[in-house]
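Missing here: one protein chain of the complex. Every other protein chain is in place.
What follows is subunit A.
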Amino acid sequence: MGTVILLALTGLGLAALYFLVASGLSLVFGLADVLNFAHGLFLGVGAYGTWWAAGNLPGAGPDGFGFVLAVAFGVAAGTLVAILVELVLIRPLYSRTIEQVLVTVGLSLAGVALLQATWGADARTFPRPDWTRQVTGILGAQVPNGGLLLIVAAVLVLGAILAFLRWTRYGLVIRAGVENREMVTALGIDVRKAFTLVFAIGGAAAALAGALGGVYFGTVSPGQGGSLLIFAFIVVVIGGMGSVIGSAYAAVVVGLVQQFVNYYGTSGLGDICVVGLLAVVLLLRPQGIAGKVATA
């Protein structure tokens, strides 16, 4: 029983990480039709920003409020990069899909190279509060606190995004834009502002995933964003492009399948099962679990 609880909660921790990356990716694709292969860069910037701030930013550190400040710095850096990417590189290329893919793929490669050139290719030990290295006993299972932190963060982010979509004017514009972007402009709304906003939201969530992923894994490396991005894309497709709720459901399914199959089967089999699940969803329900709806 303890093993099942442990696998379930660590699977949910992984799911939380996937959701944080996938939620922004899904909104960006749903609203702006941009398949952003550079999304992993925002995660990398968040992780390295937090790592750098914990050691260099006055007031920041690996513990207590200092750690909160370091994470806030990492998230702000990731958000800023996301906004700049949208304004400078993506905005001139809306409706030019192939160029967008080339630019975002190139940017993701260049971003990894830049992180490597600046801080080296080797993984760095991530500064994290002591309590995140410890475990908490839940129903007989010793669950790492880092995973629980990720779950709490993902639930809070999910709630915040849903509240934003449901209760704010821009949330309304985004929900409408995911359904029919052209009609939003035909009502006199400059939908490009919403594009920038979803990039900022996506960048912030991915940067938070980078910071908390560093806590979860204990290290940060330049390629971390890229490898997580693959599973985030799978989550987005399974959940339904544009659906935050769909991404949450899909992340839970993918995280749990990976964790349980990797434990009870062979290591790595869980990843293959997830790809198989993706194929099944594409064949039977290509619009994903929730379809193209920015649910609030």
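By definition in this document, a residue touches a chain if its C-beta (ideal position, glycine included) is under 8 Å from a C-beta of that chain, and two chains touch if they have at least 3 such contacts; residues count from 1.
Throughout what follows, contacts and distances are computed from a predicted model.
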Among "Cytochrome C biogenesis protein", "NADH-quinone oxidoreductase subunit J", "PqqD family protein" or "ABC transporter related protein", find the name that the UniProt record gives to the complex chain excluded from display. "ABC transporter related protein"
Out of A:Leu14, A:Ala176, A:Leu208 or A:Ile289, which residue would touch the omitted chain in the full complex? A:Ala176
Of A:Val71, A:Leu148, A:Val191 or A:Val220, the residue that touches the missing chain is A:Val191
For subunit A, which residues touch the unseen chain? 94-96, 172-173, 175-176, 179-180, 182-191, 293-295
